[in-house]
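Right after this comes subunit A.
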Amino acid sequence: MSSQLDFEFLIDTFFVALSGVPIALLITVVAMTIALPLGFLLALTRINRLPILSQFSSVYVSFVRGTPVIVQIFIIYNSVPILLEEIFQKYDVGMKVYDVNPIWYAFIVFSLNTTAILIEVFRSAISTVSKGQLEAAMAVGLTTLQAFRRIIIPQTLVVALPNICTATVNLIKATSLGYAMSLHEITLRAQVAANPGYNYVEAYIDIFLVYLIICSLVEFLFKLYEKRLSKYKLVIA
Partner candidate 1 sequence: MMLQIKNIHKSFGKNQILKGVDVQIQKGDVTVILGPSGSGKTTFLRCINFLERADEGEIKVDNIETSFNKARKKDILAIRKKTAFVFQNYSLFNNKTALGNVTEGLVVGRKIPKAKAIEIGKQALDKVGLSDKYDAYPSQLSGGQQQRVGIARAIAVNPDIILFDEPTSALDPELVGEVLEVMRTLANEGKTMLVVTHEMSFARDVANKVIFMDDGVIVEEGTPDEIFAAPKEVRTQQFLKRILRD
Partner candidate 2 sequence: MEKYFDASYLWGAFPMLIPYLKVTFWVVILTVLFGTLLGFMLAAMKVGNSKIARKIANGYTTVLRCTPSIVLLFLVYYGVPALISNIGIDINDWDKIFFVVLTFTLQFGAIMSEVIRSAYESIDKGQFEAAVSVGLSNKQAYWRIVVPQAFVVALPNFGNALLELMKEGSLAYTIGLIDVMGKANLIIAGNYNSHALEIYIAISIIYWILSIAIEQFFSLLEKLFSKGKQVIKSV
């Protein structure tokens, strides 16, 4: 079998793969928007050892971090639609479960997954911000909410930023598994394009390049933000 690369296909499929990028980014943004505050709050319950919530978080994190993402995807994809079906029938919603865009399941799975990851990230970040900061803030008369908003959270973010960057990059990579839910993201689109001519190598090269570009961009953006933040740190010091 000849293994000359079909360059025309390579270039065409690159743009097909690129067309899946918005979906991947949408999922990432939605998941992060939910996971960041939720992860932070649940991390607090762990640090303050709130009963019930703390144990629940602990088990939840252990499960999510102890099982492969693809298994989590399969579990959600094989359970949520059924639940949805029951709800639709019960409340007589006119929609069929088949019409639900798989992206909603993606939102659920990746939000749950990322929240668990971020709980651990925040747990270690918060504990490095010394307790004295909170006490000092209270002493000058800030309410707990103000203390968190103005003193604790900004410092936590700086410490957590590298790990949040890693989590974001991992999330973007994980969206590649969305094909298992028939999600038309980067990988699936390029695969579909590859099927007719068996141009699998070219397709996967394109997919690989697209992910490389996005991830590098995201890492670069995070580094920029980190630099900006540490400039702020130096001034204070």
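Candidate selection criterion: all candidates are chains of the complex that A comes from, given by their letters.
Everything below uses one rule, namely that contacts are C-beta pairs under 8 Å (C-beta built on N, C-alpha and C of every residue); 3 or more make two chains touch, one makes a residue touch a chain; residues count from 1.
All figures in this text were calculated on a predicted structure; none of them were measured in a lab.
K.L.:
Going by the contact definition at the top, pick out the neighbour of subunit A in this complex from 1 or 2.
P.N.:
Of all the numbered candidates, the touching one is 2.
K.L.:
Can you check the complex and tell me which residues of subunit A touch candidate 2?
P.N.:
Against candidate 2, subunit A makes touches at 1, 3, 47, 62-63, 65-72, 74-75, 78-79, 82, 124, 127-128, 169, 173-174, 176-177, 187, 200-201, 204-205, 207-208, 211-212, 214-216, 219.
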